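Every protein chain but one is kept in place in this view of the complex.
Residue numbering begins at 1 within each chain, and the chains themselves are lettered A and B in the order written.
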Amino acid sequence: MSVRRSSSLGRRAVLGIGTGALGVVAGACGPTQSAPGSATGQPGGQSPPGQTQQGQQSSPARKGGSLRASTLGGLSKVFHPYPESQNLTTPHSDAWTLMGAGLISIDWDKLDYVADPRRDMARELPRISNGNRTYTYTLRDDIKWSDGRPVTAADFQFAWEQARKPENNWVGFSSVVARIESFNASEKTVEVTLKESLARLLGLSISGSIGPVPKHIWEGKPWLDPQGNPELLKPTVVAGPYLPKELGAERHIFGRNPNWWGKEANLDEVVFVNASAQTVLELLKTKQVEWTPSFPPAQYREAKQIPHVTVYEWTGAVGSYRVMQFNLQRPVLADKKVREALVRAINRADLVQFEDDMAEPQFGLYPNNFRFANPNVEKYNYDLNKSKQLLADAGFKLDGAVLKDKGGQPVKLEILWPTTSQPRGKMATYAQQQWKQLGIDVTVTGMEFNAMVDKYSRQKDFDVVMGAFSQPGLDPDTIKSQFATTGSQNASSYSNPRVDELLERGAAELDDSRRKQIYDEIQKIVVDDLPQYSMLTLKSFTAFDKKVGGVVPLKGGDILRSNNLQVLDWHITG
Amino acid sequence: MSQMASPRTDERAAGTATAATAGAMGHNLPAPPAVAQASRRAAMSVGFYRAAWYKLRRDPVTLGAAAVLGLIVLITLIAPLITEHVLHTAPERMVRGPDGRFAILQPPGVGYPLGTDDLGRDVLTRLLHAGRVSLSIGFLVAIISVVIGTAAGLVAGYLGGWVDDLVNAMIQLISNVPFLFVLIILSVLLRPDVMLLSVIFGIFSWPGTARHVRGVVLSARSLEYVTAAQVLGASSWRIMTRHILPNVANIVMVVAGFAVAGAILGESALSFLGFGVQVPLASWGNMLGGSQEMFRRAPWLVYPPGLMIFATVLCVVLVADGLRDALDPRVR
Partner (left out) sequence: MRDFVIRRLIQSALLLWVVMSLTFVLVRLTPGGPEAAMLEQPNIEPADVERLRERFGLNDPLPVAYVKWLGNAVRLDFGRSYHYLRPPLDVMGERLWPTVQLGATAYAIGLLGIPLGVLAALHRGRWPDLGIRVFTVVGDAAPNWWMALVIIVVLANLTGWFPQGQGRGSPGTWFLHIIIPALILGLGGVVAFARYTRSQVLEVLGQDHVRTARAKGLTEGAVARRHVLRNALTPAITLLGGLLPVLISGAAITEAIFNWPGMGRLFLEAALTRDYPLLLAIVTMLTLATLLGTLLADLLYGFVDPRVRYR
């Protein structure tokens, strides 16, 4: 939910925020290349055409200056490099993008992993051996901490030894630690052995997730207690381009790391200022900030009209998408005909409007531009007559304007949506109107976010949920949690042995094109089964003051976190 | 302790643990503690009300406010007739333009005098219907607050002792329990509709009424005719209902007015946070809450419900104020 409004009052965003920090390289420590999103590289039409990142580098960039950003969703409360789940938030990831560095990272232009000399700690991509299980990274010689001490293999080992402890509660415990058999860092190499042979993207994302922690600072201090370890609240020694200067309740200031070993940053300072959904863009408009990373889509047009502001808009190769989830345990919804009737009464072209046109129809299980997305699945195009026919086929009868089941009972459904997400509320209202035409009595229930999650995800007490997901990284394995029978996010209670088997095979398949075929098939089966209806892929957008140069959206979703650490190239002109 | 103790009605509704010996909703200062204030209440009589009416007639502000309020209530009462027969719309109808797209966020124009909202619905129609919801909440809360508050204040003030302590404790308790939680819990357990919201607001606003009533009762208790009734052996129940209750009528009317205002404002504050009346049902509060990000994009969504709330609250409070003044026997 990087680019979307998360909440007006500073809360973890709706689904899947920052999840990308895992399953993507350099999870906690690295420049958390987390966020959803990735782009087709269409900068909002306002930057010079054909400008690429390379082109950017060749233009003379001014050094110095301060970039202030108005942010939604609060500021990070702690800065733990290996955070617990509740602390892995968008602002946390933003901060570590500035403060951290990792072994490797994602090139959001080529959509593959790289060892980028401008910012990564490994010399090159790891050597893969031992039947695809062992990944051996070689460290660069010149990497150092902000206090001037070299980053050593011991720092990696120290981090691993802590991260692997269950009691340290790292959010990546299940997705990273549990899949690593051994971790040996010595001299100049970091050797990670996975428990099983995994597909290359997945293997890189897991093995590259362990970044260093400054052992000379952290050793002997408690891992999770800020009272004994103030580093959690304000890191004094980091390995990334920026170092925290002031971390208050209303703004966070990051200044240059004097000992940064990568490509020199242009900006002296990056400042995050807290803002509410109502003021976030006003701050940019009144020149109190130079950047508004995310703002409500309802304000998109307004943003475009501000003379001194450039709005960048692109559709990521990864990113957020909206779905409608059905509870298959409900007798009415257990029948696929009914589900199909419901979704055929929904027109995606209408839904787009409720996102202020900042979205496009999606058919597969991944955002449209994701490499593994399969658009050649059943689209369930809008067809009200077919809906009615399907319901009749399923044994439902219209009694006047009321649809009744075989037992003569009127059909009733409830749609849940979280009150933190206005667009989803609109879509729920729209669905209510559409389904009314089928004779279904629909209640729309907006719920406080945590309460809603509890109701539908844990208690599984719901009919229909307006859901949202985020595809965080390059690997397609992420949908496992939604569609595997035992998946932790399988709210629909969907179960298909064939899909379970394919998901297992997909995670281990080494051949890229065969892998694509597997995930294509999974998508085809799941879309046919229809436990969940894909609605929209959301576009990314962000607004900068025109005096900020060097901004080039790539195929990442979030301009800061998943666009090749281009904050190093940003500069203030004029 | 004062209103300041809960900085603003809506802030409290927002769940701030505002200190509050002041009522959750009330705009009024509590009666001074344990003070037997000398009070000269005129006996209720026809002459008294005639004098009050005479005073009211010369109070243009109150009369004007009452007229506007009456108009607002009338319009919202007949809202379905207006929207159906004059505007030919329904509050939930999503209008499509000629291109097949929803007429979303259209500025005021032909067909929609106050524009359309972010779902392509007619704002004027929703505004009229929303008035029914908001006013219902306002009046329901006032009724609940007055009934419970008066009863509690009456027994607390008249009986005193442990009853008084108990009521006081409850008042303190309600003022200190975080409102937002009660709301979240109830809205999950039950469906948050107009009735439920009103009950919750009512529960959180009766302490204000009770405090006022108690104050009046304390002074009325020592009036000669009450003492006389006691000496004559009248039951507590009879004294409370026959002799003391009439004294309370004035203050109750006023407090009820503030409860109406407080509830309407409170609902809008909750809507700001997404906890108010749930869409698709429209209330002035949730129309306003839904427009919070569109101050520039669509001012026609922002100002009409805001002004309706403003006008309604203004009139209700002015009328209540005016009534209090007119009924106040202290200065003739």
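Here are some notes:
Please note the rule applied: a contact is a pair of C-beta atoms (placed from the backbone, for glycine too) under 8 Å apart; a residue touches a chain by one contact, two chains touch by 3 or more.
It should be emphasised that the depicted structure is a prediction, and the values quoted were computed from it without experimental measurement.
Touching the missing chain, out of A:Gly172, A:Gly506 or A:Pro531, is residue A:Gly172. The omitted chain makes contact with just one of the residues A:Leu198, A:Leu232, A:Ala373 or A:Val464: A:Leu232. The omitted chain makes contact with just one of the residues B:Val61, B:Ile78, B:Ala228 or B:Ala249: B:Val61.
Across A:Gly131, A:Gly248 or A:Gly574, the single residue that touches the chain missing here is A:Gly248. Contact with the chain that does not appear here is found for just one residue of A:Thr193, A:Gln278, A:Asn347 or A:Gln389, A:Gln278. Where chain A meets the chain that is not shown, the touching residues are 7-12, 14-17, 19, 22-23, 74, 77-78, 80, 84-88, 166-167, 169, 171-175, 224-227, 232-233, 248-251, 273-276, 278-279, 282-283, 285-288, 448-455, 457-458, 469, 472, 478, 481-482, 488-489. What chain B contributes to its contact with the hidden chain is residues 1-5, 7-11, 14-21, 27-29, 32-40, 58-61, 165, 169, 172-173, 175-178, 180-182, 184-185, 188, 261, 265, 268-269, 272-273, 285, 288, 292, 295-296, 302, 306, 309-311, 313-314, 317-318, 321, 328, 330-331.
Everything that follows uses one rule, which is that only the chains that are shown with their structure count from here on.
Here chain A touches chain B in the complex through residues 5, 8-9, 277-278, 296, 298-299, 301-302, 349-350, 353-354, 419-420, 422, 425-426, 429-430, 432-433, 443-448, 451, 455, going by the rule given at the top.
Put simply, chain B touches chain A in their complex at residues 92, 94, 101-102, 104, 118-119, 184, 187-188, 191, 273-275, 278-280, 290, 292-297.
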